[in-house]
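The complex appears here minus one protein chain, its other protein chains still in place.
To keep things simple, chains are lettered A, B, C, D, E, F and G as they appear, and every chain counts its residues starting from 1.
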Amino acid sequence: MNGFEDHGFVKLDVGREERTGHPEVVFGLGKTVDQVETIFARLVEVHGRALVTRATSEMAERVKAKHPDAEYDGQSRLIRFGKPFRKLPGKVAVLTGGTSDIPVAEEAAGTAEWMGCEVDRIYDVGVAGIDRLLTHKDRIREASVVIGVAGMEGALVSVVGGLVRRPVIAVPTSVGYGANLQGITTLLAMMTSCAAGVTVVNIDNGFGAGYQAAMILQLVAEAD
Amino acid sequence: MNGFEDHGFVKLDVGREERTGHPEVVFGLGKTVDQVETIFARLVEVHGRALVTRATSEMAERVKAKHPDAEYDGQSRLIRFGKPFRKLPGKVAVLTGGTSDIPVAEEAAGTAEWMGCEVDRIYDVGVAGIDRLLTHKDRIREASVVIGVAGMEGALVSVVGGLVRRPVIAVPTSVGYGANLQGITTLLAMMTSCAAGVTVVNIDNGFGAGYQAAMILQLVAEAD
Amino acid sequence: MNGFEDHGFVKLDVGREERTGHPEVVFGLGKTVDQVETIFARLVEVHGRALVTRATSEMAERVKAKHPDAEYDGQSRLIRFGKPFRKLPGKVAVLTGGTSDIPVAEEAAGTAEWMGCEVDRIYDVGVAGIDRLLTHKDRIREASVVIGVAGMEGALVSVVGGLVRRPVIAVPTSVGYGANLQGITTLLAMMTSCAAGVTVVNIDNGFGAGYQAAMILQLVAEAD
Amino acid sequence: MNGFEDHGFVKLDVGREERTGHPEVVFGLGKTVDQVETIFARLVEVHGRALVTRATSEMAERVKAKHPDAEYDGQSRLIRFGKPFRKLPGKVAVLTGGTSDIPVAEEAAGTAEWMGCEVDRIYDVGVAGIDRLLTHKDRIREASVVIGVAGMEGALVSVVGGLVRRPVIAVPTSVGYGANLQGITTLLAMMTSCAAGVTVVNIDNGFGAGYQAAMILQLVAEAD
Amino acid sequence: MNGFEDHGFVKLDVGREERTGHPEVVFGLGKTVDQVETIFARLVEVHGRALVTRATSEMAERVKAKHPDAEYDGQSRLIRFGKPFRKLPGKVAVLTGGTSDIPVAEEAAGTAEWMGCEVDRIYDVGVAGIDRLLTHKDRIREASVVIGVAGMEGALVSVVGGLVRRPVIAVPTSVGYGANLQGITTLLAMMTSCAAGVTVVNIDNGFGAGYQAAMILQLVAEAD
Amino acid sequence: MNGFEDHGFVKLDVGREERTGHPEVVFGLGKTVDQVETIFARLVEVHGRALVTRATSEMAERVKAKHPDAEYDGQSRLIRFGKPFRKLPGKVAVLTGGTSDIPVAEEAAGTAEWMGCEVDRIYDVGVAGIDRLLTHKDRIREASVVIGVAGMEGALVSVVGGLVRRPVIAVPTSVGYGANLQGITTLLAMMTSCAAGVTVVNIDNGFGAGYQAAMILQLVAEAD
Amino acid sequence: MNGFEDHGFVKLDVGREERTGHPEVVFGLGKTVDQVETIFARLVEVHGRALVTRATSEMAERVKAKHPDAEYDGQSRLIRFGKPFRKLPGKVAVLTGGTSDIPVAEEAAGTAEWMGCEVDRIYDVGVAGIDRLLTHKDRIREASVVIGVAGMEGALVSVVGGLVRRPVIAVPTSVGYGANLQGITTLLAMMTSCAAGVTVVNIDNGFGAGYQAAMILQLVAEAD
Partner (left out) sequence: MNGFEDHGFVKLDVGREERTGHPEVVFGLGKTVDQVETIFARLVEVHGRALVTRATSEMAERVKAKHPDAEYDGQSRLIRFGKPFRKLPGKVAVLTGGTSDIPVAEEAAGTAEWMGCEVDRIYDVGVAGIDRLLTHKDRIREASVVIGVAGMEGALVSVVGGLVRRPVIAVPTSVGYGANLQGITTLLAMMTSCAAGVTVVNIDNGFGAGYQAAMILQLVAEAD
């Protein structure tokens, strides 16, 4: 469980893959481009793969200069490099309430894929037009884990939670205005809803939801 | 528009019926039993009918001692006396998300009835079991106005708002715990939802929703 | 009630007009210009009319390139296209507390007009100079529905609620500073006021108020 | 400016009358009956008069056992003893929005009277029936200082502020429910209102308003 | 997916077991003893097993009068009846930060057991004495799912999240005072922590955590 | 009391001077330059003097183009024009806790001067160096009204309130960071302080404090 | 650093004294009387001394039945047993803003004494009568550490912070009402104040302040 490397501004958790199944993921927000570059390079050296979240295009350029195979997606703000250690069983359905929630959903989907999950994207199925959601009922029920991403349509996860026999992970987004309070309202509403089987991550934390979904499928893979 | 009577602790708005179509309604919370008794008696004298909200059973006993025909309902906490001035057209559907929201729903229903509305009660149709709601879709669509009462299942009004061609009035309730914040979360979530055609009243304010529904139907009645 | 079209990033609710009386309205905030253009074009094809709220001037330019008859108003940020299905009966009065509340009021007014309502604008009648409001008392009373738009002067709807026999819809605005909390204070104050007959929509949600007013008048039109 | 007496649990500010014109006032909340008794006795000894706010009936009984001329009023929760040093000029109008706000208003009125003010009580003139207030317009304008006490009807002070040429002091009360947030909403709304000439004290702080009114009239008395 | 029964005050979701794998669970809070009794009896009739959360001892007595085999635990406030449909694979570790968090942990553990999980209880291992937690590191790592229950020691789940290769479910509790804000602080802190693999349920919602853990293990059981 | 002029976007309260002693003051925030220009011109025509608060330099340039005698101060953001109707008796002391609070203090001072008050500025006397304040004790006591302006040093008004026999008006400012919550903390702290004789206005509302001070001195002037 | 004992509901940190200098302290709130009794007995066995905070009188009775020398103080709610390991150098001054803050101050003082500190109590020296505080300036300056305990008079620590060359620890209390928000306002205000040298503990956390003071003096004792 040891294996931290001391680079001064960062203590790299190079033992994390052994402990948890996956290398440390770099949270780009608040780091300098130089810091991201250094950490990324070292992670690739050690693990052969790396993931940066909340990356700016400037970070992406710098990283790709040295690692041309790294992929950057401006919508999800992920820099991804390398193949997953193994393909995880089952499927993760990622739903959004509206079109504006898609960037956060892509962070969830991209993270889960990088960790070895198959992802099924079902976007813009908020409950204000309930048939949009019900039309995809069977597809949603086939998923092993469901991620519901919504800002103004937090109700989405309440409805889904009552439809499936699988864990549901809710991601409130900061999409909205006024009484939305930058997502706090949706976060709290998702928690207070009485649908059993729903847990919640931080506002706009698509990464956290994708990661948890992969943890669940890793359990399935290792359960035998 | 004048016609206020000065009783010291209260300025009775005896001209309100002429102005708005209905006598002043007595808000029981924070008033003494003596105060309620005095106001009630004078309202009956002037208008021949009266309504007290948030009434205690002690208030009800005192009022009924003098007005044996007054009716008190412990669940809605309403004291009602007298017939509505006229029967209003159409129908008001009152929905609840759960069983615990029924007392607030009864305040809404009882108020609307006292004002002349016909009411259709459809209780415990929260979205965690979406078929409960969809089963009653036609019945809900027949209503002229829909009142949605919910504490933990605020999502109810988002779904209903997208189903009907009629105004929807949302009543958040204080039923719930933790992240519910005594109803504040549900209040804000009902506002931030993107269902058009939904307006919101204060937490547990069944009276306000019933009153607004009656105002709408009064408009219909007087529109010709 | 079906009739959703799947465009990937959006599930167009083309059956909405049949269900609710009006086509789906496009909420511009958080959508890309490309997305708005695609949705707009398809809505016009299906319904012959369309409405975009919170539109930027860039969205407007793109839309007008293909639909020269579309109208954009920079104050209300609405793009409107096409005639209402029918003229609704009665009149909607739109009031503001101050001059700075006018943009939100115009969103309400423009939405209601697009849906077929006649609108009477009565601006800058906040209660700090109560005679400004009382002077227009008769005009306000003639309206079928009253919309009160106010940021610092939330008191406006309390006063109006006691004057009329018609439903009042309150729109808190984010105009103000300090203790105003970007409109949250006014939103809550409008709810806690004891004026019966007032319901509230989200901060700056002129659209929601205009839509609800039209729903009420649609009921009147279809009530016979 | 000195003259504090050290009684261990309290440092009595016996020099306060010289400094500010009035003896220290005892805030009963959170003090034991013994503590109130001790402080009261000493204040009477030094100044010949004393005032306790937020007094319980048990405190009142104990105090009256030794000072039979002390007066206790259960509504305002004030224990008052002794005559004001002098009669202050002018008049203080104390208004309430509703009947339930009267106890706080009585704390304001009783404090101002104990300090030498003449008080004019105008209760239950909330703006939901605006004529109740306008009927008393002249009486309100005759006051030197106006105190507006309201929980659900914070709008009251906005209207009054625009009517008079005198300072207005607003007292939010905790009367209300739900979105009222125990008075916080009304407190903030009173501040965000755009009526010039209105200042605000803490929730339910009738004492503070009465005291400030007396300070203003003391200035008038000593201005010559 | 149909199969709702209409009992007026409740629409019983008798089809829920088929849909989700488990019968509807009765949330006792806010229901009357009569309501709980009726619902419980019908659930037992249909499914042969039932669970009530937030049950009072009065509810338990009434239920046990008719169903002597029902078990009530005053700490977790659960009424449990019947055997799980099958034993789920793996193990759920339930941790608490302190002794006072145990009642919520017992709700989680009891729910998971009723649904067929094996539970390992590891209580009072908050991080203020980090060796308490580290001593049980191997035991925690053997679990398939970890539930962390904490009021003042929200840090617990941050530490655990970094130690395991399994999903972690955090339950904030309302244990604490002052800045704890009845659990809201811990709820938000659990979300803002940067430990990947942690999701959160409502304050004191042991049931929700136990339910989600069982959903995950149900997936494992049905994954083959 | 009438005399409102309808300019569409604004209802000018030209009767305000007669009612309250002073012309309507223009709140610049949220108004366009054109609107300010129109209102300013009309106010000067009617009253011979005018005041704009929260004015931008662009507003000032436009106004000065037509009224070269108008004065603009970039720190207080006031545009002032014309002489006060009369000199008011006494003196207003304006204190600040720190240097950064000076712009708000200047808004208070400039407003009071425009209304006829003499002002004594005593800046940077926060309590973290209590002798700074005590050194000016006599000067503060000579004032008829004291205005205390502070963001991080809200304690200032608590200390001053206990030193003087005159009304104190507190202005919380948004100066500060973190726990200051853009001034909300200071606003609430000023209210909760137990210094009698202190009332509070909105955050950064120097205008409101200056106006209230002038109202008090107008009372003194007209009291005879 | 090991030495935890597993009693199921509690993992006793018997190694804490060696690690930190003092035995684990028992936080009584939320524990049962049985739990407190068990823990207390074991702590006394191991360390020869023990401290319980937030103890009820029932807990005290039970503990004293077995340990007659244990002392319970109803005001501070502390159960103390045994002598400190050594007398710490210097002196801790404990100040309160008002009389109602004394119970929290006594928790601080009692804790510090149990840990070996000498305590100087200076109560009711809030800044609303600033001379009360200044009179004791020299006595305060003689202390090695100053603890300031205040609910409504948070300003106290701002003033003290600027007077001394020693660390100041602020304890906000929940004494107050309305805008005080059960102490949250004072907590935040103490943080936002610009007095350097002040740190803050949780609301009503006298224990935490006393403990930190002892930690500082322990450093002094061990610094040589």
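Here are a few things to note about the model shown:
What we mean here is this: a residue touches a chain if its C-beta (ideal position, glycine included) is under 8 Å from a C-beta of that chain, and two chains touch if they have at least 3 such contacts.
Everything numeric here is computed off the predicted structure, so don't read it as measured data.
Across the complete structure, the visible chains that the omitted chain touches are A, E, F, G. Contact with the undisplayed chain is limited, among E:T20, E:S193 or E:Q212, to E:S193.
Only one residue in the set G:V44, G:V104, G:L133 or G:I216 touches the chain that does not appear here, and it is G:I216. Note that of E:V25, E:M152 or E:V171, the residue touching the chain absent from this view is E:M152.
Seen from chain A, the chain kept out of the figure touches residues 1-2, 4, 8-11, 13, 15-16, 24, 27, 29-31, 35, 172, 174, 182-184, 187, 202-205. One chain is missing from the display, and on chain G it is touched by residues 1, 16, 19-21, 25, 27, 89-90, 144-145, 162-167, 169, 187, 191-192, 194, 196-203, 205, 207-209, 211-212, 215-216, 218-220, 222-223. Residues of chain E in contact with the chain left out of this view: 97-98, 126-130, 134, 152-156, 158-159, 161-163, 176-181, 185-189, 191-196.
The definition used in the following text is that only the chains that are shown with their structure count from here on.
Residue contact pairs shared with A-E exceed half only for one pair among C-F, B-D or D-F, and that pair is D-F.
Each of F-G and A-C has its own count of C-beta contacts, and the greater count is at F-G. With each centre defined as the average position of its C-alpha atoms, the distance from chain A to chain G rounds to 44 Å. Rounded to whole angstrom units, the spacing between the C-alpha centres of chain B and chain C is 25.
Computed from the mean C-alpha positions, the centre of chain B lies at a distance of 36 Å from the centre of chain E.
Taken residue by residue, chain B touches two or more other chains at 1, 16, 27, 98, 129, 162-163, 178-181, 187, 191-192, 194, 196, 202-203, 205, whereas all remaining positions touch fewer. Taken together, the chains touch in the following pairs: A-B, A-C, A-E, B-C, B-D, B-E, C-D, C-F, D-F, D-G, E-G, F-G.
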